[in-house]
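For reference, the structure is listed below as structure tokens.
One protein chain is absent from this view; the other protein chains keep their places.
Think of it as A, B and C in the order they're written, each chain with its own count starting at 1.
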Amino acid sequence: MLRYLTGGESHGKCILAVMDGVPAGLHIYKSSIDKELARRMVGYGRGKRMQIEADKAEVLSGVRKNITIGSPIAMIVENKDQSIDSLPVVLDPRPGHADLAGILKYDLKDARSVLERASARETVGRVCIGAIAKMLLAEFGIRVMSHVIMVGGIEARTKGLGFNQIITLAEKSDLRCADYKAAARMREEIDAAAKTGDTLGGIFEVIIKGAPPGLGSYVQWDKRLDANLSRAIMSIQAVKGVSFGIGFKLAERKGSIVHDEILYDGKIGFYRKTNNAGGIEGGMTNGEDVVMQAVMKPIATLKKPLASANIKTKRPVKAVVERSDVCAVPAAGVIGESMAAVEIAGAMIEKFGGDSVTEMVRNYEGYLKQVKEI
Amino acid sequence: MLRYLTGGESHGKCILAVMDGVPAGLHIYKSSIDKELARRMVGYGRGKRMQIEADKAEVLSGVRKNITIGSPIAMIVENKDQSIDSLPVVLDPRPGHADLAGILKYDLKDARSVLERASARETVGRVCIGAIAKMLLAEFGIRVMSHVIMVGGIEARTKGLGFNQIITLAEKSDLRCADYKAAARMREEIDAAAKTGDTLGGIFEVIIKGAPPGLGSYVQWDKRLDANLSRAIMSIQAVKGVSFGIGFKLAERKGSIVHDEILYDGKIGFYRKTNNAGGIEGGMTNGEDVVMQAVMKPIATLKKPLASANIKTKRPVKAVVERSDVCAVPAAGVIGESMAAVEIAGAMIEKFGGDSVTEMVRNYEGYLKQVKEI
Amino acid sequence: MLRYLTGGESHGKCILAVMDGVPAGLHIYKSSIDKELARRMVGYGRGKRMQIEADKAEVLSGVRKNITIGSPIAMIVENKDQSIDSLPVVLDPRPGHADLAGILKYDLKDARSVLERASARETVGRVCIGAIAKMLLAEFGIRVMSHVIMVGGIEARTKGLGFNQIITLAEKSDLRCADYKAAARMREEIDAAAKTGDTLGGIFEVIIKGAPPGLGSYVQWDKRLDANLSRAIMSIQAVKGVSFGIGFKLAERKGSIVHDEILYDGKIGFYRKTNNAGGIEGGMTNGEDVVMQAVMKPIATLKKPLASANIKTKRPVKAVVERSDVCAVPAAGVIGESMAAVEIAGAMIEKFGGDSVTEMVRNYEGYLKQVKEI
Partner (left out) sequence: MLRYLTGGESHGKCILAVMDGVPAGLHIYKSSIDKELARRMVGYGRGKRMQIEADKAEVLSGVRKNITIGSPIAMIVENKDQSIDSLPVVLDPRPGHADLAGILKYDLKDARSVLERASARETVGRVCIGAIAKMLLAEFGIRVMSHVIMVGGIEARTKGLGFNQIITLAEKSDLRCADYKAAARMREEIDAAAKTGDTLGGIFEVIIKGAPPGLGSYVQWDKRLDANLSRAIMSIQAVKGVSFGIGFKLAERKGSIVHDEILYDGKIGFYRKTNNAGGIEGGMTNGEDVVMQAVMKPIATLKKPLASANIKTKRPVKAVVERSDVCAVPAAGVIGESMAAVEIAGAMIEKFGGDSVTEMVRNYEGYLKQVKEI
């Protein structure tokens, strides 16, 4: 069982995470964690905080001489801006944020105590966790990547591009978008929104390559991998929708067209020519790439603030303006990778057991052989 | 903590469910469970099984003289068709189903052992659970309903209709669609698909009315209500996408337009004029209706079967044809209600505690007063 | 992950259980479940209910042609005595039972609604689950047994007897006691107690033979196998204490004497000559037999009833007298086996993964080889 908890406020001392259940014997590259943290910070349209922070993780436990020992892995990322105690009280809640509901729920007198934790800065901890998960998955040849497929209504076209092409192109793009023409238009949209104090949302896609068939299960509702991946991705701040494969277009097409016919080849076993299902059938991986999309709403902190009502006086006000971004879809994609990687790593650990990487790999290879010889 | 397990195969003896965590003192209307089971069975485009089964639940435990006693509630629905042992071996897996991945995962020699559990008949158990959850929610004035908003590409228009109008109209429609003109065209599409041995998918919407602000939380990823609702809905067979509020359209619009501005009224407290967020901000209910959509793929069992490969011989075959429906989106909506109701009931139990309805209601009313007097 | 829920009241329709997480490909012997149910019913000192009921389990799901298919296994045991609705209201709570606290907690007006579920008849469901767990463990050569080591202050002596001798002797004894001289005296104590309308408690021991080293873990508090076994055994009605190895005597002895020195033999690997630790070190199995004891209090339903206070009038009364036993320690031991078997099975599934018995055994054998070649 893989599980974790994160802690920390946006302008508190740090963000930290404890991860329990990583097998022993995994090489942890500290630089890989920091690289993921850096990937989380970039993206055309990000705000000033990204220039202030230069997130570096310190691994506090669970790793000896760069190798996991089976014990919980604790990681901490210090905040450069630790001004939480001197920041002003927030009484004018921002529409689209946790501010108002958070105050009501926790009986607080200052929405600052809400927004400091509700902030997407919390995802620093998730990305640390995700980086470890990715390292584990790499032992099995599984890769998890993301790219941006829409910002402000501009759609990227990646039809015909393979996984490697997409990630190479996306990785070089400040919008994490593999369609550079579309990216140019997205930048224009972001610039236009920035000028008017507005914000933009978009869609990112997460792709998991190399997962074996049979992760997840149909036998009980909460074992379905697509359900758990959905929870993981939907839990990212500002995400309002998730889908697999061709997603909502499935409502418009016939069954004879959308289902991915089954073929067999002596070398590779059962396979598909299409992947409309996004690699999931019956709540399980089917051996094809897992492909999922998520829509992120426009950031809810606007420089041109929205109408609100003061918590104390109840009178109409303009919502408070916090330092924020114009568009953070590329970063959300990176966080999406992390959340997906953790879910897949968890499903791998559940299916293959094992307390060391050696044991887990041995079990995995036994299964691959079994699947091949069916 | 509300939790449950279901068991049972499609053509086995029964489907059953055990639900743990329902407070004592709740009146259980047996007829309400059966009514939900009946709602699950209807819908234009359903197949022959729906004529065979007339699902009635028997409550086996946890209820004395129609009142819950705090103990686990077990419910059983007998299958009329219990032919599981005489049904033919399935070696030609259906694309879009659990058949192939299930066989590989569980090392089975007959996909029958997969499809009997992967079948959506399993949702009979979920609907029983959901019926109990709805009865609990009714004690707090919370209602959960669904309607169909797309089938086979035909979109229903419900703009301008209120919750009560939608559910009244939907409830009378054999497609659970509040737009009768659209429904007529959907039926044509279903008929056309039926003629060619094809199937159709669609989109349903689930609406939760009356939930207080502050269910769910932003403090830890797995406490977000939208994340948990997504998992619950995505766990329904054939659902491939979920979204809240205006969903994927958020990728095309500006922040200044989509966020729901906050107003205050002495009588009703804080409120919104719009509900683009679908009633969830920061992973919590904000007091508005929770509105979510889910896309269901076309049913993967086609009378005009798709290409597949035999599990033993590996040679190309046509997929097996099982008895099935042409379109089951209305039923999926009913199941979606159940899953949503269970999640909301669970969030209510977590927030308000209480081992009896009396205690839970007392705690709830105390909170409403607190929220009002903020 | 192995998990389960039970439902059912003592004089309701049935006791039932749903078990999720059993791998596919396990042969289920229906007769073995019934044999365990029969073992639960015997024991010198049992009451009239044991003569009325002749528990037989019906397997409702998860098994096809006697083989598990990976789906949840539901089992039901019908009650012969289903008089719950006609039984008298209970207002005079029995000291030592859930009656009073249960009424307060669940805001009930009749302790009948408490005692019907709090009754040890609920363990029928646990024994069904335990029977399945034992069948799974048998695939790995793991056996779980119990014997009675004290009743009414009379201590059994089994020093010098091996596992096989103990279980053979215990299995033939109507007190499940391997020391027949002690058993004779225990019977006398039971007879004496019966005469005066009194009851007796005792101590049973559960032994798990054949578990590999490394089940459970020290890395997080809730992964310790001894902690989880303790929870499982302490959850049995009337159990008030649990211990491992030489248990509470450890408070009287020196470290140099109690710890089990480590030896090595080319054929069997690392081993011990003593087993004072009861097979658990650092929260993990160490390869020796897991040996744990549990104390059961005297049954709290006395024919010569204790003083109590009426729930309504608050006036002094004699506690209600329900049909009950004089001593049920042997039965508690059988239930203890079930609970222990489920915990060990769960730990095996977590460590070795696998969705089929074939896969799980393959992984297990790989681990045994690894351990041997260290």
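Criterion: a residue touches a chain if its C-beta (ideal position, glycine included) is under 8 Å from a C-beta of that chain, and two chains touch if they have at least 3 such contacts.
Computed from a prediction, not measured in an experiment: that's the story for all the values here.
Student: Of the residues listed, C:126, C:147 or C:187, which one is in contact with the missing chain?
Tutor: C:126
Student: Can you say which of A:31, A:61, A:83 or A:196 touches the chain missing from this structure?
Tutor: Only one listed residue reaches the unshown chain, and that is A:61.
Student: Just checking the interface: what residues of chain C touch the absent partner chain?
Tutor: Interface residues of chain C facing the absent chain: 5-6, 93-107, 114, 117-118, 126, 150-153, 193, 196-203, 213-214, 217-222, 224, 226-228, 230-232, 234-235, 237, 240-245, 247-248, 250-256, 258-264, 266, 270, 272, 277-278, 281-287, 295-300, 302, 304, 306-309, 311, 314-316, 319, 339, 351, 370-371, 374.
Student: Could you list which residues of chain A touch the chain missing from the display?
Tutor: 3-9, 12-14, 16-18, 20, 23-25, 60-62, 64-65, 69-74, 76, 84-85, 105-108, 112-114, 116-117, 355-356, 358-359
Student: Which parts of chain B are in contact with the chain that was left out?
Tutor: 1, 20, 70-72, 214, 217, 219-220, 349-355, 358-359, 362-363, 366-367, 370
As a working rule, only the chains that are shown with their structure count from here on.
Student: When the C-alpha atoms of chain A and chain C are each averaged to a single point, how far apart are the two points in Å?
Tutor: Computed from C-alpha means, the inter-chain centre distance equals 44 Å.
Student: Measure off the straight-line distance from the CA centroid of chain A to the CA centroid of chain B, and report it in whole Å.
Tutor: 26
Student: Any chance you could list the residues of chain C touching two or more other chains?
Tutor: Answer for chain C, listing residues that touch two or more other chains: 20, 70-72, 355, 358-359.
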